[in-house]
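Part of the complex only, each chain left as placed.
For reference, chains read A, B and C in written order, and residue numbers begin at 1 within each chain.
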Amino acid sequence: EGCKARKPGGATPGGVAVEKIKIGFIVKQPEEPWFQYEWQFAEAASKDLGFELIKIGAGDGEKVMAAIDNLAANRTQGFIICTPDVRLGPAIAAKAKANGLKLLSVDDQFVGADGKFMTDVHYLGISARKIGQNVGKTLWEEMKKRGWKMEETAVMMMTFDELDTARERTEGAFESLVEAGFPKEKIYKAPQKTSDQPGAIDAANALLTKHPEVKRWLVAGMNDSAVLGAVRALEGQGFNAENTLAIGINGTDCIFEFEKEKPTGFFGSMLLAPKRHGYETAEMMFKWIKDGTEPPKDTRTVGMLITRDTYKQILAEQGLLKDKK
Amino acid sequence: MANDSPYLQFRNISKSFPGVKALDGVSFSVREGSVHGLVGENGAGKSTLLKILSGAYAPDSGDMVLGGRPMVFRSTAEAFRNGIAVIYQELQLVPELSVAENLFLGHMPVRGGLLDRRRLREAAAAQLQTIEEGIDPATKVSRLPIAQRQMVEIAKALTRGARVLAFDEPTSSLTAREVAKLFSVIAELKRQGRSILYVSHRLDEIFEICDSATVFRDGRRIETFEDMGGVTRDVLVNRMVGRDIRDIYNYAPRQLHEPVLEASGLAGPGLSEPASFSVAGGEVLGVFGLVGAGRTELLKLLYGAVRKTGGTVRLAGEDVVIRKPADAIGRGMVLCPEDRKDEGIIPIRSVLENLNLSGRLSRGFFIFGDWEGMNAARQIERFRIKTPSPAQLAVNLSGGNQQKVILGRWLSEKVKVLLLDEPTRGIDVGAKSEIYAIMQSLARDGVGIVMVSSDLPEALGVSDRILVMRSGRIVASVDRNDATEEKLLKLALPAGPQAVAS
Amino acid sequence: MKETDNKTGAPAAGFLRGVWENAGMALVFAAMFAAAAMFVPYFFTVTNMKGLALSVSMVGMGACTMLFCLACGHFDLSIESIVAFSGVLAVVVANALSGSMSSFSSVALGMGAGVLAGTLVGVMNGVIVAKFGINALITTLATMQIVRGMALITSGGKAVGISDENFYRLGLSDLLGVPTPVLITVACFVIFGFLLNRTTFGRNTLAIGGNEQASRLAGIAVDRTKIAIFAMQGMVAGFAGVVLASRLTSGQPNIAQGFALEVISACVLGGVSLTGGVGTMPGVIVGVLIMGMVQNVMNLLAIEAFWQYVARGAILLSAVLFDRWKQRRFHR
């Protein structure tokens, strides 16, 4: 629902006069497809609504501070940010205020000095823990559906505890599996040395060595890359779609896996919706600047399971397939 | 013998570096089957000329005529192809490779695209045979003492089978035995009809082997003596430095004081038995010996540069513990090292910094005022160091001038004991006489001086007393008045085959 | 002084050429700055200059001591972990002490603990490198890992929020509009520049890098100098970590990855030799500024993320190539 009409000039209740509206969009890992998509949809919003979007990648706290300074220098009126660390919240909020910039956080919610979520900062996103729990729940249900026996089955949890969000996700999966009745002691952690696929392969291989007794594996991890690495390692040890059940998170890094002729152990992925995260946040920010319409403090989106059978349809709905081919 | 046709001709060669005109319109020619000497003060441009000959530098103007064909080499490979090989003043060896590999660097034998290791080993052994036995072609060059490295460097040039060979101060770190071997090799090369250029500051050598000679000063050719027959040493020196120098050693008897340095039972690597000796205040103690006799090691043990395994050292009557050079310096004993490239200069720092390196030790933390500049100016003046400015990098100085910088560094210190290891390596006669004069005057002030020298006339000329070392031990202490060349050489030479082992 | 220009021309022309010849990278920087000021909107504004200065402040601090480290022929990768660890430690200590003493003391003690920890890591690096003769790359790679691990363990892997707002002062205050971290960096430039040029310590550092063996024989306490250099490096990295924590209002265990490489690159760009013995403070400052400016301009121009990589690399390369071309042209 893009209002195509551009209304240049004219002071609006929000207070910005003649100047063109400029909005910044800072993300923590610009190379990651997820953030590429977010930017892409924000870009779409900027075309539809007629504002200028400035995209900056900033991988750590220091870079974030520099990026906000750049935005201020560039006369933007507000920015959306996925912070590299939620504890940067107070610093980012203070910096935004000092520069007179409106602030909307996306994906990861800020955490204050007291360790509580900063509910006064506008936020749109998804709870890392919740999406992890979703993975755990789905694994459990699918396992039941396939009729795998508990005693032959174990969970391979690909962990990367250095990253807060990653830990929240894997802990979520852990919690829900345990809650559903999976024995704690058969959930094995495989800590990754690096967060890319080769790191996951090595971690998974070491774990597999230690547990030759396990016949069937459930796999969870912080994202698609981690889980795909585990699937590759499992394939190397002779496991396949029959005895591997792996679910990733993201849904955008694993499409090629679904496009393979034969099904693999990678059963599905929790698709996050970059469209909402990108387009809606940009739109909210635009309206906030232009009309002074304050966005809701807290907006939540949900993750959707995509599988080999459903991914085409769901991705198309989400506007994620149009750049393929 | 010498054929009269000039095989190699330099025509109007000029070359400048920033701030220095190293060569200025130099022309002369070298006959086939003859040895042509090049002499001149430090920084006169001799090495630069040889580097132009070898293609390492391109001349700014001028060219060479080789066997009738004018040419200028753009690379050393091109010079090799045209039958030219140069032994550079600074050793150009790869320390971590074996002697054999160094000998054939750039043209190792191959078979079927692969390195022919057997042929490499055999050819290297054969080549070494002609010039220096006792070097295993398989050892790493880094494990050889500097004199043997020099022999390897010479052998390396011989492997090229070149028609023109140029030697840039090949003997500055050699002792009599090696020099004799080198000269026989040169004589053989001459007999084969090759043309040889020979640079040296040891003028005796020039008279001994050169058929003709060219004198350089400040980048210009001053004179070429086509026949060395009627040339005297004084004439040559006069042409080189532009003034007469009669007695370069300047020796005058001095009064000796109490011992300033007493070493007893010194033991450590390089010495085959504990060494004991003492030096009186005001004494110049020469240390003579053949290559590998352990002289350098002896000085380094004294100085704390190498850890000693036993023995005591007394300085000015006081027992001292010296574990590292700083301890020695703190006690008033300094060492001017033998290997100027690896242990002496800091190549990429300025002349000024090099000169003041040790001086700063006694000056405290902050550097205020311009005492550094003043000291540098004084030393540059005193040793006549040829440099466009004190800010010039040491690496850009000529070899002899680098040596002067190192001497200047140590002779600007207030010391009780001065250890000098081959101090006049590569230094021109004028500066040598200056240095001897400084040594004498320091000695007159009560400083004890230990001077290692492979240059026998020098050892005889400046020392009050001479220690002779052989195979890692002190074999004799000879008084100035009893010392002759024959006597010292005889003492230094190993008595028999069993004397070498220990 | 007594040098004469032996090529051509009037003294004025000679002087100009002298500047041109020796200025090297500084000229590249000046040209880039002028171009940016003219063609990049908002570049030459107070806000942006402040932002630019802030964004290079960390690298600037690290580069000051890295200059010494490289000049003496070594390397320090561990600084990136030290930045993280000292920040975390400072916050943890300050938080733990707050309440039991005055706000000022708890914050000061926390910060002190951070700086001290960095210094200790530096001393350890120095001892291993100097006394045991282990390669500095391997040594600091190892301590980098250990210290990063300690940062993660101390913080439990999560950023630690600062409970006492006085802690923020170091990073968030300013003096006459100049942010404190920038002032600190400028102070570092001055102090370490002085140390390099006007003290025996600085000269000895360069001598050691130029020829370690010769320096030892000249009586320089090589080992002690090296240990001092690494200790200094650790101390400054520790302090930088504390300042950063204060700016970010939290101690972050994951921060500053790749920082060491960035600092080393800035130094090398500024003419510091990786093999030791060569380096100047003005050069380093220019190197730091060029690196910072390139990033700043790209952000201002909102260049696509992927193209930023290409542009960053290309600009870096052109800068050094231009500098080299200029040198060749004038020094033959």
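Here, contacts are C-beta pairs under 8 Å (C-beta built on N, C-alpha and C of every residue); 3 or more make two chains touch, one makes a residue touch a chain.
Please read these numbers as outputs of a predicted model, since none were measured by experiment.
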### Task
Write the stoichiometry of the complete assembly in this structure file, using the chain labels as they appear.
A x1, B x1, C x2
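Rule of thumb we're sticking to: only the chains that are shown with their structure count from here on.
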### Task
Specify the chain pair with the maximum number of C-beta contact pairs.
A-C
### Query
Taking every chain's C-alpha mean, which one sits closest to the mean of all protein C-alpha atoms?
C
### Task
Can you check how far apart chain A and chain C are, centre to centre, with Cα atoms defining each centre and the answer in Å?
34
### Query
Can you give the whole-Å distance between the Cα centres of chain A and chain B?
71
### Euclidean distance of C-alpha centroids - chain B vs chain C, Å
43
### Of all residues in chain B, those that touch chain C in their complex
16, 18-19, 21, 303, 305, 324-326, 328-330, 334-335, 337, 342-349, 353, 356-358, 360-361, 363-368, 388-389, 409
### Task
Sort out for me which residues of chain A touch chain C in the complex.
30-31, 36, 39, 53-57, 59-63, 65-67, 69-70, 72-75, 84-88, 90-91, 94, 99, 111-115, 161-164, 167
## Note on the structure
Counting only contacts in the complex, chain C reaches chain B at residues 1-3, 6, 197-201, 203-204, 206-207, 210-211, 213-221, 273, 277-278, 331
